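Please find one structure pasted underneath; my questions will follow.
Note that one protein chain of the assembly has been removed; the remaining protein chains are unaltered in position.
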Amino acid sequence: MATAVQTVERENYLNSNYGLKSWLLTTDHKRIALLYLMSITAMFWLGGFFAMMIRLELLTPAGDLVSSDTYNKMFTMHGITMVFFFLIPSVPAVIGNFVIPLMVGAKDLAFPRLNLASWYIYMIGAALALWGFMLGGVDTGWTFYTPFSTGYSKTHVVTVAVGIFVVGFSSIFTGLNFIVTIHRMRAPGLTWSRLPLFCWSNYAASLIMVLGTPVIAITLLLVAFERLFHIGVFNPQLGGDPILFQHLFWFYSHPAVYIMILPGMGVISEVITCFSRKRAFGYEFVALASIAIAVLGFLVWAHHMFVAGISMYSALVFSLLSYFVAIPSAVKVFNWTATMYKGSVRFDTPMLYAWGFIGLFTMGGLTGVFLASLGIDVHVTDTYFVVAHFHYVMVGGMVLAYMAGLHFWWPKITGRMYPEPPAKLSALLVFVGFNLTFFPQFVLGYMGMPRRYHAYPPEFQVLNVLSTAGASVLAVGYVLPMIYFLWSLRYGEPAGPNPWNAVGLEWMTPSPPPTHNFDETPVVTWEAYDYEHQPQEEITVGH
Amino acid sequence: MATSPDIEIAEHAFQHHFGSMEQQRETATFGMWMFLLTEIMFFGGLFCSYLVYRRSYYQAFVEGSQKMNIILGAVNTAVLICSSLTMAMGVRAAQLGQRKLMVILLLVTILFGFGFLGIKAVEYHEHWTNHEFPGPNFHFETGDPAHPATDPQHTEIYFSLYWAMTGLHALHMVIGVGLVTWLVVAGMRGAFTPEYYNPVENVGLYWHFVDLVWIYLFPLLYLISHKHAG
Partner (left out) sequence: MWKNFPLFPEAASSLAGQVDGLYFFLVAVSAFFTVLIFVTIFIFAIKYRRQVNPLPTQIEGSLPLELTWTLIPLGICMIFFAWGSLIYFQEGRVPRGAMEVYAIGKQWMWKFEHETGQREINQLHVPIGRDVKMIMSSQDVIHSFFVPAFRIKTDVLPGRYTTTWFHATKLGTYHLFCAEYCGTQHSGMIGEVVVMDPSAYQAWLSGGGVMGSLSANGQQLFQQLGCATCHRADTQGRGPNLAGVFGKPVLLDDGRTVFADENYLRESILNPNAKIVSGFKPIMPTFQGQVSEENLAALVAYIKSLVQLQQASNRPAVPVND
């Protein structure tokens, strides 16, 4: 029953102050989270537009929709937009910003003004990158390999590289804020072993943000200098080494994928426990697995370079370490599954997305195991097999986790429930559309279709058509939530403080929360996910 | 002894999302340490590149480093170390509530900072006029007719890294000078008291870090091959 409910509104962070200035100069982490939500949603659609152009072009073997140069710009800008401007900030900057202070019982993050500065830095970086796109784009691939990017590409490399350099600082400052907050701002009684796993995951991701991002910053700066001043740090014609670029680039960009996935894994831990009404199975193992992924993630970067000309012995070491980093992720998957055992399971939308995550992340992670195997990697690297692998973990994993989190915390953020039936439908469309889009790409990759190809031999067409068809289903699955989330702001069922009857400090304050989060600082005397002592109440909203 | 204006100032500086002044202080300091960690990684990429190329093109790098002005570099090192001394003394003065002394010490620190930047500018000018800036106008000569340049192409990379590393360091010095200037202005207005001088401490941490980066740069770029018989 969707009626516009007019209640006498309590003072909360949304209505405490009106006007553009109150939003643009806010230091309230909850408002900043919403500012980020708008920005990254816009960038997601931009990245999606580039994806659409790619898939439309690949319907036919000939390069007949756009020119080669345009196509090369499309996949480059798709990668840059999605990686740097959507995936890396998504869960931390939107959900993390909103929820972490609430989860630790604090009034705000440690450095609220730095948080606002983070958003402005993001916007400046995005503006620079977008300006570079509008000036004509960039065609180096999101990986900017030299010497093509420094000496041969005729596109706006410097502008876009500087944009990415700037947005990196947004990430660093967010990570710094999270680390300090989790260390220093926990409510009394909230020990590390009682911390929600979402905090553990974001903490681990923040370690990577803080330690890894500066390296790509300096690397892109060097690329910009090389283009501007014709120095030869990476250009062999001037005495430089293009492989050094790859090492420096991947030293960040591999851990970056763990920046992307760890917060998503944190969401899954919250959702699985809530919708099974159970404590997390193997809590310490899941918490430590997050830290292990962060640490090991820094030791495997050259698995992107097995055929790049590194020595066989280096390759051996990096292959071995890559297997080690796979294990904690597997441990998490098993623990999530075990959490459902003998639980009391509900099929609400966040849980559906969480199941989708577990299945698709498992497939994506397992195909990573293929790539870690040197003999296989030689054949499938730089083909659509890799493209499928990373879309399984990034989209099938990360985007589904983001959707799970948005749906899970939507009532807390807005005070409204989203409508369940279209939400379930979207989840199904996303799952089906996703698999149809990307599974054929595994086959294409093993067959030998290289990536970043504008035109391809005709025998690859059928699978490409299937992939494009899947993408259109996927797109519908993404459009629907835009519509019903917006709809819910006005017509959604009002949500109480704890519509899911979940355990966690964020559910002990009203929805939406007041600006200062808690009227009194909570004192924590219970273990994490203490569903044993949480009173059973029927969830009455959202069906 | 805490006077009531001092306590008022400290209370004014208190940010209310913290539970106590002590929490605010510890958090801010922790935040500065985390930031310095990121700075280590930032410079780290350049140091790593330098070490990799030095190993591969040793002779070229030796020849490049022999064109460094070791006297100016040593003077700059002394200047920075003294500046860290005056900075640390400034923090101590703030802690003791000695406002005038703090301001003087911070001003001296700024002076040393400008001294460093000035000497650096002299060095840069020298390298520039010797065509030792990478790019189309780069032209390297050892200056010793008995030992001509063996590998100028890779000496250009030495200079690329020299300019990048010292340039990035100089940029951090400029930012440091700006931060200390802010401390002077705020300090003159009485913003810091024995109960609240954490910003002075944290800027001090930043300043010492930038000094420390130079302590690594100087030997690696200037000293390490200086007496090597080419």
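Which chain is which? They are A and B, in the order written, and residues in each are numbered from 1.
Just so we're on the same page, a contact is a pair of C-beta atoms (placed from the backbone, for glycine too) under 8 Å apart; a residue touches a chain by one contact, two chains touch by 3 or more.
Bear in mind the structure is a predicted one, so any value in this text is a computation, not a measurement.
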Sole touch to the unshown chain from A:299, A:455 or A:480: residue A:455
Among A:320, A:483 or A:523, the residue in touch with the chain that has been omitted:
A:320
Touch assignment to the omitted chain, from A:370, A:478 or A:491, lands on A:370
Given A:95, A:340, A:474 or A:524, the one touching the chain that is not displayed:
A:340
Contacting the left-out chain: of A:125, A:147 or A:350, that is A:147
In the full complex, chain A touches the hidden chain through residues 63, 68-69, 72, 139-141, 145, 147-148, 151-153, 236-237, 239, 241-243, 276-279, 281-285, 306-309, 312, 315-316, 319-320, 323-324, 326-327, 330-331, 333-335, 337-338, 340-347, 355, 358-359, 362-363, 366-367, 369-370, 372-379, 381-383, 443, 446-448, 450-459, 462, 531-532, 536
Extract the touching residues of chain B with respect to the undisplayed chain.
56-60, 150-151, 153-154
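FYI, only the chains that are shown with their structure count from here on.
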I'd like to verify one number: the distance from the centre of chain A to the centre of chain B, where each centre is the average of its C-alpha atoms, in whole angstrom.
36
Quick one: in the complex, what on chain B touches chain A?
15-19, 23, 26-27, 30-31, 34-35, 37-39, 41-46, 48-49, 52-53, 56-57, 133-136, 151, 153-154, 156-157, 160-161, 164, 168
Mind listing the chain A positions that touch chain B in their complex?
106-112, 114, 172, 176-177, 179-180, 183-185, 210-215, 217-219, 221-222, 225, 229-233, 238-241, 244, 248, 251, 516, 521
